[in-house]
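With one protein chain withheld, the remaining protein chains of the complex are depicted in position.
In order of appearance the chains are A, B and C, and numbering begins at 1 in each one.
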Amino acid sequence: MPITPTHYMLLSAALFIIGVIGVMVRRNIIIIFMSIELILNAVNINLIAFSDQLHNVIGQVFAVFVIAVAAAEAAVGLGIILAFYRNKESVNIDEMNLMRW
Amino acid sequence: MIDTFIIPTLKILIVLNATLVGVSYMTLLERKVIAWAQSRLGPMRVGPQGVLQPIADAVKLILKEDITPSKADKWVFTAAPVISMVPALIVYAVIPFGPVVRLFGRDVSLYITDVNVGLLYIVSVASVGVYGIILAGYASNSKFPLLASLRASAQLISYEVAVTLTLVSVILMSGSLSMVSIVNAQYNAHVWFGFVQPVAFVIFVIGSLAETNRAPFDLPEAEQELTGGFHTEYSGMRFALFFLAEYANMIVVSSVATTLFFGGWLRPFPNVAALHFLDVIPSWTWFLIKSFVFLYLFIWIRATLPRYRYDQLMRLGWKVLIPVAILNLVVTGIVKVMLL
Amino acid sequence: MAHAIAFYTLAAFILGFAILVVTTKDTVHSVLFLVLDFLFVAALYVMLNAPFLAVIQVLVYAGGIVVLYLFVVMLVNLKRPPEAHSDPHRMTKFGFGLAGAVLIELGAIVVSGYMKAPAVTSPAQNLPVSGNTEQVGWLLYTNYLIPFEIASMLLLVAMIGAIVLAKREL
Partner (left out) sequence: MTTNAFEAATVHGEMFDTNELVINMGPQHPSTHGVLRVVLRLDGEKVVDAEVVIGYLHRGIEKLSENRNWTQIILLTDRMDYVAAATSNVGYCETVEKLMAIEVPRRAKYIRTILMELQRIASHCLWVGTHAMDIGAMTVFLYAFRERELILDLFEEFCGARLTYNSMRIGGLPLDIPPGWDKKVLAFCDIMDGKIDEYETLLTHNRIWLERTKGVGVISGAEATALGLCGPALRGSGVARDVRKDEPYSAYAEMDFDIPVGVQGDTYDRYLVRMEEFRQSLRIIRQATQGIPEGPIVGKVPRLIKPAAGETYHAIESPKGELGYFIVSDGKSTNPYRFRVRPPSFCNLQALPRLVRGHLVADVVALIGSIDIVLGEVDR
């Protein structure tokens, strides 16, 4: 029973969907951010699975970029959460309906 | 079968046990050395000169009541000491205690494994160790541990940057991330990297003091300020695990410093044939001697220096060590490109 | 066979922890499950001959980003769980619907992939996979130098942005 890229794709798709469900269903913005990280990881699994399959290291290079973007996203996102929390004392996404205050 | 399974298992067992014994005797060494520095005798009652003290301590800690505060987050509270202990132990997988030697008619390498991302592996595993401290502070649900764990995580993350940058300078010298290759590169370069990278070495030592929460950077467990730091609410064996982790980490950074900057298992002047008689001493002995020097240095510093304040610690890390480390890296790169 | 066992074990752990991440009530526990999830993803990378990525995953994700999450969760300690506001399951149907749509789409891709003949069997650049740290580095600093620099600029901007956002008085 060989493990083909299809298996990795399915794993990645499942992880992606769990992430999507997290983003859509949860109201806690921190959990939403973590779900986005799951989605990014799903993408990375795909990239690296194909990189392994094609013996081409470019997939890994892109995964590095994805991780860099994830780091940037987390830093800014969490900064926003902190600033928001300070003003509203809440991390509920539904209360985030103002562009400025 | 023997080569793929039994020998690695044996090596893991030996390294793990040696580490745990080493860690428990580190506590005795620390108490003795500090005692001598302070014109005391240190532990003297258990065994001759107190040599059985670690065993007595272990028995005491195991027999002590294990208290979990009623408002604590129980799972996390239990997991935290384990989380801080495990990374400290699994780092030993890539530390080379010696080269490949002939043992009972078989080529045996004196390291558990040699992965080609060895150094990065150490850095990444060490970075997971911070969870133990953060979670201990959080799960205790008490203010002093919480303050301490916030301090600790900020400190660890900040100094990790400086330490990692110094490691990059060493990687530039060796051209490899594998710990064994780094030692071999020092053999081929005819010099220990500590002498060509003195700045990196100094930053590494300062940074590793901070990363292992040792004086003068022992803010997360500053007894005089935060009562007991992040392990205020811990007792018994769980408390002991934090201590074991701290000492295991000290041994780890000493081993890494030895490998990266002082030639690992190599004898002094490995290329000078006149000193060939030194080869009768096994290579791993050199490794242990050099590591011991670092451990002694750590204890010595603790006996001598006062403690930094939180903001001063951060200033030192971000405004001094990191810029200097970056500068050192740039200079190393330029010199490497220009001269080699 | 060993490969398959390893894959299914890792996949089970990855998906299991991912589900726990999005379902756990306590945010701190959620963050911890995320760390475990990332560690298993790293193990998967090792299986896929990408040890460098595995280490980076642990170093950057587990050791950096998630610590940041934990930090924020501890700072933003909530007096009232956010789900308690209004209707907690207001978006649930929509969310599952969307997820289902994505699932169908991906399934369609996989199925259509099976229908066609396997197109890519001969790799274009047949580089040796061992020691891929060097290759990744080489590519990053040659072919992908500009994206790499942009990524570093992005990180710098993100760093400044985070400081500006999170600091109360500048």
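In this text, a contact is a pair of C-beta atoms (placed from the backbone, for glycine too) under 8 Å apart; a residue touches a chain by one contact, two chains touch by 3 or more.
Every value quoted in this text rests on a predicted model; they were computed, and no experiment measured them.
Q: Please pick, from B:110, B:215 or B:266, the residue that touches the omitted chain in the full complex.
A: Reading the full complex, the residue touching the unseen chain is B:215.
Q: For the full complex, which residue in B:305, B:320 or B:334 touches the chain that was left out?
A: With B:305, B:320 or B:334 as choices, the missing chain is touched by B:305.
Q: Out of B:6, B:21, B:37 or B:289, which touches the unshown chain?
A: Touches the omitted chain: B:37.
Q: Touching the hidden chain in the full complex, which residues of chain B are there? Just list them.
A: Residues of chain B in touch with the missing chain: 34, 37-40, 71-73, 139, 141-144, 146-147, 151, 215-216, 218-219, 222-227, 302-312.
The definition used in the following text is that only the chains that are shown with their structure count from here on.
Q: Can you tell me, using the touch rule above, whether these chains form a line, ring, star, complete graph or other shape?
A: line
Q: Which chain pair has the highest count of C-beta pairs that touch?
A: Result of the pairwise contact count: A-C comes out on top.
Q: Let me have the rounded angstrom distance from the C-alpha centre of chain A over to the C-alpha centre of chain B, please.
A: A distance of 33 Å separates the two centres.
Q: Report the inter-centroid distance (CA atoms only) between chain A and chain C in whole Å.
A: The computed centroid separation for chain A versus chain C comes out at 5 Å.
Q: If we count contacts the way the header does, which residues on chain C are in touch with chain A in the complex?
A: Going through chain C, the ones touching chain A are 1, 3-4, 7, 11, 14-15, 18-19, 21-22, 27, 30-31, 34, 37-38, 41, 44-45, 48-50, 52-53, 56-57, 60-61, 64-65, 68-69, 71-73, 75-76, 78-79, 81-83, 85-86, 88-89, 91-92, 94-96, 98-99, 102-103, 106-107, 109-110, 113-114, 120, 123-127, 129, 132, 135-136, 139-140, 144, 147-148, 151-152, 154-155, 157-159, 161-166, 168.
Q: Quick one: which bits of chain A touch chain C in the complex? Just the residue numbers, please.
A: The contact residues of chain A facing chain C are 1-3, 6-11, 13-31, 33-35, 37-38, 41, 44-45, 48-49, 51-58, 60-61, 63-65, 67-76, 78-83, 85-86, 89-95.
Q: Please give the residue numbers of chain C that touch chain B in the complex, ascending.
A: 26, 28-29, 32, 35, 39, 51-52, 55-56, 58-59, 62-64, 67, 70-71, 74, 130-131, 133
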